[in-house]
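Every protein chain but one is kept in place in this view of the complex.
On to chain A.
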């Protein structure tokens, strides 16, 4: 019987050790790396260098703006898709399959796909030409038009990563017993009221998970931006990459990583607080 008691611990031990080694420890290392100077003493030098860097303010601005624009768009769209799926009478499995295809598409590939659309001789310009709006190819993705690069990144991110939110919400909807909505219907609630008063409040845990997950991922946006705009649209994760790779400075790169982590933790706390379940729900 003794072995029986210790068996589950033996089974989880390898994964615990692995995760501690590859999550907890690098986390500490990154924090240390960011506050250690060249001589080994404690210093804020890395953060000062980061803050003084030409790209820092823009990187911070664009990263936050991207998350602020992309995440709400994705949640609203995914919610619409999830409700739409429930309203379909035929072909549900097929739609579910096609709508979730982007789940498997990498950020880099998505960036390249939308590059084909936004590039100078791309499909967007071809469309605009066909509509008679432009005559010559327009250069959209240049350093002179960061807002257009921003728009292209938003388009690519919404296209690629709405599916994750969609799947989380559909799974959440499946957990809500039909009886609630049916009861509301019996009492004369319109579909609109049922959505706002019954479905949405019950979907809150899934919405919370989706928001937290998507926000954290949005704050790490990297390859999509590199594919579409290079460094013309600086973002925090991109700067961490350039400082590590091009400037060979792990300290400042770690400082950037710490900033991303800090914002992620802050965002998570805000979501948890804003979407706290009410007392009676928690009980």
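By definition in this document, contacts are C-beta pairs under 8 Å (C-beta built on N, C-alpha and C of every residue); 3 or more make two chains touch, one makes a residue touch a chain; residues count from 1.
Just so we're on the same page, contacts and distances are computed from a predicted model.
UniProt lists the omitted chain of the complex under the protein name "Trehalose transport system permease protein SugB" (options: "[NiFe] hydrogenase diaphorase moiety large subunit", "Trehalose transport system permease protein SugB", "Amino acid ABC transporter substrate-binding protein, PAAT family" or "NADH-quinone oxidoreductase subunit J"). Only one residue from A:74, A:181 or A:264 touches the chain missing from this view: A:264.
Interface note: of A:51, A:68 or A:98, the residue touching the hidden chain in the full complex is A:98. When the full complex is taken into account, the listed residue touching the unshown chain is A:175, out of A:175, A:200 or A:275.
Contact residues of chain A toward the unshown chain are 7-9, 11-12, 14-16, 18-19, 22-23, 26-27, 29-30, 33, 81, 84-85, 87-91, 95-109, 111-117, 119, 121-123, 125-126, 129-130, 137, 159, 164, 167-168, 170-172, 174-175, 205-206, 209, 212-213, 216, 219-220, 222-223, 226-227, 230, 236-237, 240-241, 244-245, 250, 253-254, 256-258, 260-261, 264-265, 268.
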